[in-house]
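Apart from one protein chain that is not included, each protein chain of the complex appears where it belongs.
After this line comes chain A, so read on.
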Amino acid sequence: MIRAFSYNEFLFLLSAVQWTLALSAIAFVGGATVGLVIALARTSDIKAVRLAATGYIQLFQGTPLLMQLFLVFFGATVMGLDLNPWAAAALGLTLNASAFLGEIWRGCIQAVPRGQWEAASALGLRYPGLMRYVILPQAVKVAVPPTVGFLVQLIKSTSLAAIIGFTELTRAGQIVNNATFQPFLVFGIVAVLYFLMCWPLSLLSARLERRYALATR
């Protein structure tokens, strides 16, 4: 039986937004934590550490996110763990986001002029202090606009969790579409909801970038 698209269906889609946002938030926090480590490893003085981080980034940027999600999902079974789609999606997105954030932040760390490193070590700061008090605070300023821009990409990526069966916005759209068979309306609404989440962030990122460009001119 085909159901009509009513207010209830709309509410169902709207409530799925929270899962998309929750998944994005978890992947962002996880990705930022691991990504910072990757960025630091990528700019390390030790060659082996640098190479390992480069390999990690190339592996995750050179393969489809969907494959990464599948591998986490099915790989857990191989390891004898029973991972639900929720945890698999969060873990897969975290790993993927960490590679991208690591590469973005590497650029930001390297954008801090070399003289700052030299001055800090001349003042007797060791690596942790040098990073914490001198380099990272300056790198953060450069990092904000591209990081906000990456958030848009991350929110969009969470839609792939639908394919491994996690019920977020896109999966909710599929469910409603299967019941009502009004694809244009249903996926149109889904698209609008994504747009409302992503567009403000895109605008913010562009604005921050302009402001930063003015400040450094």
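By definition in this document, a contact is a pair of C-beta atoms (placed from the backbone, for glycine too) under 8 Å apart; a residue touches a chain by one contact, two chains touch by 3 or more; residues count from 1.
We take it that contacts and distances are computed from a predicted model.
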Missing subunit (named according to UniProt) among the choices "Na+/H+ antiporter subunit B", "2-oxoisovalerate dehydrogenase subunit alpha", "Polysulfide reductase NrfD" or "Glutamate/aspartate import permease protein GltK": "Glutamate/aspartate import permease protein GltK"
Options A:L66, A:A111, A:V140 or A:A213, residue touching the unrepresented chain: A:L66
Chain A residues touching the omitted chain (full complex): 59, 62-68, 70-71, 74-75, 77-80, 152, 156-160, 162-163, 170, 173-174, 177, 182-184, 187-188, 190-191, 194-195, 198-199, 202
